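Can you keep this structure in mind? I'll have questions shortly.
A single protein chain has been removed from this complex, and every other one stays in its place.
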Amino acid sequence: MALPLIVVVGLLLSCLAPTLGRLLGQKVAPLLALFPAAVCLWLCATVLPNLDTPLLFEAPWIPSLNMSYAFHLDGLSALFMLFISAIGTFIFMYAGGYLGNHPQLGRLFAFLLLFFSAMLGLVIADDLILLFIFWELTSISSFFLIGFKHESEEARRSALQALLVTGAGGLALLAGLILLGDIGGTYRVSELLLRGDTFIRHPLSDAALLLILAGAFTKSAQFPFHFWLPGAMVAPTPISAFLHSATMVKAGIFLLARLHPLLSDHLWWTPLVAGAGAITMTYGALRSPWERDLKTILAYATVSVLGMLTMLLGLGVDKAIPAFVAVILAHAFYKASLFMVAGILDHQCGTRNIDELRGLRSALPITSVAAGLAAVSMMGIPPLFGFIAKEKLIEAALKAEWYGMLMIAAVFVSAACLTVSAWQVGFRPFRGTPKPTPKQAKEGGPLLWAGPLFFAILPVPLGLLVSFWSGPFFSAAVGAIQGQNLEMTVKLWYGFNLALLMSFLILGAGVGLTLKRDKITAYLKRTVYAKWPAAFHGAAVFQFGLKQAFALANAQTRILFQDALRHNLTFIMVVFLGLGFTILKITNVAWPFNPVPLDNPPLFELMIGLVIVAAIAAAIRAQSMVVAAACLGVVGFAVSCFFMIHGAIDLAITQLVIETLTVLLFVLVVHRFPDFNTKESELRRRFDALLAAASGAFMTLLIWKADLIQLQDPISGYFAENSMTKGYGQNVVNVILVDFRALDTLGEIVVLLIAALGVYSLTRQKLKKAKKATEGGAA
Amino acid sequence: MNLLVLPVMIPLITALLLLFCQKNRRLAQIVSTIGAFSLPAVGLLILSRVHEEGIQVIHMGSWQAPFGITLVADYLSALMLSVCGLVGAAVAVFALKEDMNLSREGVFFPLLHALLMGVNGSFLAGDMFNLYVWFEVMLISSFVLLSLGKTNAQLLASIKYVALNLVSSAIFLTGLGLLYGKTGTLNMADLAVQLQNTESTVLLTSTALFFLVAFSIKAACFPFFFWLPPAYPAAPAPIAAIFSGLLTKVGVYALFRTFTLIFNQDTAIFQPILYWMAILTMVTGVLGAVAQMDIKKILSYHIISQIGYMIIGLALATKLALAGAIFYLVHHIVVKTNLFLLAGAIEKSGGTNDLKKLGGYYKGYPLLAVMFLVPALSLAGIPPLSGFFSKLFLIRASLENGDMFMAFMALAVGVFTLISMTKIWMEAFWKKGVGENERRPAKIKRLDLTVTMPIAVLAVVTVVIGFSAGHVFHFAELAAEQLIAPQMYIDAVMGGNAR
Amino acid sequence: MNSYLIRMTVPWLCPFLLVMSIWILLRGHNAPGGGFIGGLVAAAAIAFWCFARGVEDAKRWMRVSPLHLMIAGVSTALISGLMPMFAGKPMLTALWHKVEVPLLGKLPLGTPILFDIGVFFAVVGVTTSILFSLEEFELWNRSGPS
Amino acid sequence: MEPFWAVVVGIMFGAGIYLMLRRNLSKLILGLILISNAANMLIMTSAGLTRDAPPMIAAGKETLTGTYADPLPQALVLTAIVIGFGVLAYFLTLLQGAYKSNKSENLDRLGGGAS
Partner (left out) sequence: MTTIIESEPWLATVALISTIIILVSMGMTVVHLLRGPGLSDRVAALDLTALLLLGAIVLYSLKTGNPMFLDVALVLALLGFLSTIGFARYLEERNKP
């Protein structure tokens, strides 16, 4: 019960947040931070000690579609939940300090809480569709959070970009999940994971895998979908720190980890996942250190680590999964801390450009400590937890079977570059002689520095005491990812081995790069960045694609949705007739027709028919409206005669009166219209004539053949029998109208009533307007 | 038994009463509101009756089934009645403050109720010609409603609308004539029986084409949708709202009814037609929407696109697909009406629907922003709102059919829907205010409770549909079951006295 | 119209036509005719008057506003349809009652007759209303500024 | 005689569609009127034509006997004619208004500005 409750409470709080924000101002931050704190404490107190028995919850939802409200908390969920709620607690407080009394603070918290609950829901969902719902909720809340400074166009553009990339990926994911559910025959994740064999053999498994990977890669900013992430840095720093480095971007990673037991045996898993991960890792690391904006540096570093995590999941070696768990934890803590530091610098100094930030150690002492510690963890220097993560990573890379040397090289380069990034963010702004900044720098309140400090210090005990706490925790998490029960512990010190050597080599390379960083930057600016092919800027490609889509839409609308009514009509008729003749062709109407005997020389009928045809011809050729109207009158009279001789006397009379009234009204209205004969092109006229002939032929054909089919006696026999006995009327037509089918007649007079009302109101409207105009003109 | 008459008769009586008390505005408003609110109540009553006792039938004038006119309510009809009643009530409230502007002759409310009468009648009709009559009631009311107001654009749009709908009516009538000529009956259930037993479907297929085209014009499917984009944006807000919610849906309903009940033999021919119609409708509609810069125009093109989604249900014709389409129908009526009401609300407070001239609503009018978000995100298919589930069901249905292409198109169209919804959001809400609103965003004109209340209620309904998707889907499934197995319907109507 | 002849004929012709229309209405259940035809003939009579002597004159002659006439007509038809509901029968079920009429003997009178009368008035009201509206508009068109 | 009438009705449909595809508003209406007339005739024709036998029960008889024209299509057509008249009258008014405001009956210029 606790599992859905957490999510629901979070959502409720999210609804309340705007009001609370308005009432309490800045104080809302620590108040709302109690929620993630409570979640974190609950987790530590009750869940972590009993990780070997997963928590379950299930309630019916849509049974016929196998959908249920199922939640499931195992080691993997616990891992994610732990750092989400821990970071959440401090981010909430930090956001209060960062934004102060911003008028939209309440709304920010609404979206933050929405995101937080969705993220928790995502990691504990045990139903594929439920999982997807939370997935999309994180995307949409990210959209609103990136667009927090919504009056700047850049923010709006980045928000849309992030939403579209993750949203499109999300839809692919949805298709993938549905396929997965259909293949596995269940939508319960925990049951599905046991059916890896059926999955691999299923013909649709390739499609499912690709779709799921598309979703995961877009969400986790894997190359080539990474570009939205640096763009998302326009958001206020608490948001970037929480969503775009520590938690949301890991949703894709989580998904891969969650489905790892099911998907990892697939033939394409390793090449796709490890490959994409390695490329992303290297790319991010290569981009990161040379940027000038603190947040951009961190963003590319995040991209790199996300690639690293993906690669670890894809490698398919035993050592990779513990490395994955270690890296994800280490990264969450140091990156959150560094991001918050970047935010403090921005907030207190007014700039994020590292060239303008110098010697801030004395102005911001606490921040500098936090930054330094976090950077050390990021560099992977013992005994911090970052060191353990890096060592595990190297171990896994050393074990990689798949393009082993390439993987090691990638890890080496990335880790070295990340060392530089860590230096640039964690040390550089605080060293040297102070430089004046746009704002006079001074330490902010505890709301600001508590978070970074906490997360900077945390890796120290985590690293030192790793062998004490890691046993059950790592066993549960790694076991959940690998889909088996296992026992393992992590130690700080494994003795001198290859991994340790590598680790130090990397550190050395990092130091070397750090020393030469300015030269490299200058070189890169001159060469690579200047000539960077446009296709490598994902954002540019994305914007280009978007523009093309708009152009396509415009062109389509211009061509298809013509203003002129007759073009529309032509299109409709062409399609209609096309379908009609196709159907006739398919159903093989027998040609030629059976000759029909002409009984009883129908002189009168022939005459009526000829009059109709002649009058129509005259109407088409008529040069003036009155002639056309008169011809119409003749057609009407002739039709009336047609009705009369075929026994429809009521009908004939009605037709006469109505036709006369129609013609009179027609003349009344139309006689003012000028230019009866607008010029038309010959081609157009011929085409229309052809169309008209085709439709006429189609109708003729149908009626002619319809005459030959009579499935049963018409129901009129009943009317003939009962109209006198039960309806007390000799005129069967009238009895049908007022008794058998009186509802039709009622509807019909309602139509008439409305038409008359319409005519009345329309003419009255015009008359009044005109009157007003003349009065206005007079006055 | 007479319960089934009420959805038709209550609007008619209300309309007549309103015409009687034209002079007394206050009284007219009260009568109209009471009339409008009784409709959803009756709808739900019928739904519960259908749930308890099965398909409801009334033989008008006590004339037995194939001979007289029958009104029938199955799950689909009852669902549609309830939702349309709800939407109608919301619009009736929304228009309370505006009816004076719409027509000084006091015909707005009577026409609104006449429209509802036609719509409800179409849902209940168990007789093809009766369906035609209800269509005409609905159409003529919509014609008149569309031209209420003052603008010239409205008149011009009306011409196209009326002309194309008259063509559709003529096609419908022609089809009816051919159908009667062949079967000698008009009752839908009886038609179904006749056509089930016949082997000579050769020409019935071509007759079915007439109905397909006629209803597709009403439903605004590809390529019969030309009347829609000019007509809806030109209409005043409440009218556009009620149109968007109801008119095209009646066409969709009619397609569902006829092609599951009567013309269900020629699947080999009509399934591919419907399939491509669905896809092209979705795609062309959404591309049209992307190209627009006016809220109402965007929404209008979206209607087309979403009709395509509903047709998917019919094209796939599995139980899940039909249920998904019905769910979509319900969701779409609520959401689309709400969005048009919102467009009206924005127009009222900002004076325009042009996105280039709007802005600053997020800052200046957060309440409206929240109320916009719910239906807009729902339309774009963001979970856990109703739109997500409707898309989910349809995509699941197409994937279960092994139809990757359809699923892909549905998803891709979803992305474009998202683009155009966020466009409205970003331009009208996030962007800085334009002109006066830029300096004083908090001074954006506030709206009356009669305007915001219906929007809020419909937004809540959207949320409720989303959160109780299971229950709503259950009903959609029951409705789909009845559509899949028309024998139930036939038995209920014919009552065992099949000829 | 300027023709004196026509202007003077119409007041004689039209009442006759109205009487005829009512006759057509009432016999409609048993012979060609009925509410629609009767109503249309009556409307034609009024159209005569309107064409010959102008809208205003026709309105005066009619005394009742066509709008009221059509609303009353639809209401009558509706009421005749609703009556059986109070007898617990489906709507629009015909209720018949044989009435002794002095000269004609026993005549069946029933709700369908009432329904037909409603149709008659509705048709008369609608047709004349449309005619009058368009005529007035046209008159204004002719006189007023373009 | 149905084939003969089938041809006539076909011609009416064709002519109606041809007229509707012209540029003039007045021709659009002419076309619509023709098409609705054609549809009405089609209903009668397709249901089967019977000459000179109105469905009237002779005085003193209980039921219709012998051959008689099918009364149901007649009732349908009657309804359709009347409905068509109402709608057409409204349409005419609409056109009058549109013409009045725009001074043009060229359909291509009366687009409504969809896009």
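For clarity, chains are labelled A, B, C and D in written order, and residue numbers in each chain start from 1.
One rule holds for everything that comes next: contacts are C-beta pairs under 8 Å (C-beta built on N, C-alpha and C of every residue); 3 or more make two chains touch, one makes a residue touch a chain.
What you see is a predicted model, and the numbers here were worked out from it, not measured in a lab.
Taking every chain of the complex into account, the chain not shown here touches A, C, D.
Checked against the full complex, the one of A:I366, A:V667, A:A689 or A:L711 touching the unshown chain is A:V667. Contact with the chain not shown here comes from a single listed residue; of A:I344, A:V657, A:L691 or A:A720, that residue is A:V657. Annotation: of A:I649, A:I715 or A:V732, A:I649 touches the absent chain (contact as defined above).
Mapped onto subunit A, the footprint of the missing chain covers residues 604, 607, 611, 614-615, 618, 624, 626-627, 630-631, 633-634, 637, 640-641, 644-645, 649, 652-653, 656-657, 660, 663-664, 667-668, 671. Counting over the whole complex, subunit C has residues 1-3, 6, 17, 31-33, 37, 41, 44, 47-48, 51-52, 142 touching the chain that is not drawn. In the full complex, subunit D contacts the hidden chain through residues 52, 54, 56.
FYI, only the chains that are shown with their structure count from here on.
Each of A-C and B-D has its own count of C-beta contacts, and the greater count is at A-C.
Residues of subunit B in contact with two or more other chains: 12, 19, 60-61, 129, 133, 136, 140, 143-144, 147, 159-160, 163, 167, 174, 178, 180-182, 184, 186, 226, 229-230, 288, 291-292. For subunit A, the set of residues that touch two or more other chains comprises 557, 561-563, 565, 569, 649-650, 654, 658, 661, 665, 669, 672, 699, 703, 706-707, 710, 714-716, 719, 730-731, 737, 739, 741-745, 748, 750-752, 754-760, 762-764, 766. Taken as a contact graph, the chains are fully connected, with every chain touching every other chain.
Against subunit C, the residues of subunit B that register as touching in their complex are 1-2, 5, 9, 12-13, 16, 19-20, 58-62.
Subunit C contributes residues 31-32, 36, 123, 126, 130, 133-134, 137, 141 to its touches with subunit D in the complex. Interface of subunit D with subunit C (complex): residues 54, 56, 78, 82, 86, 89, 92-93, 96, 100.
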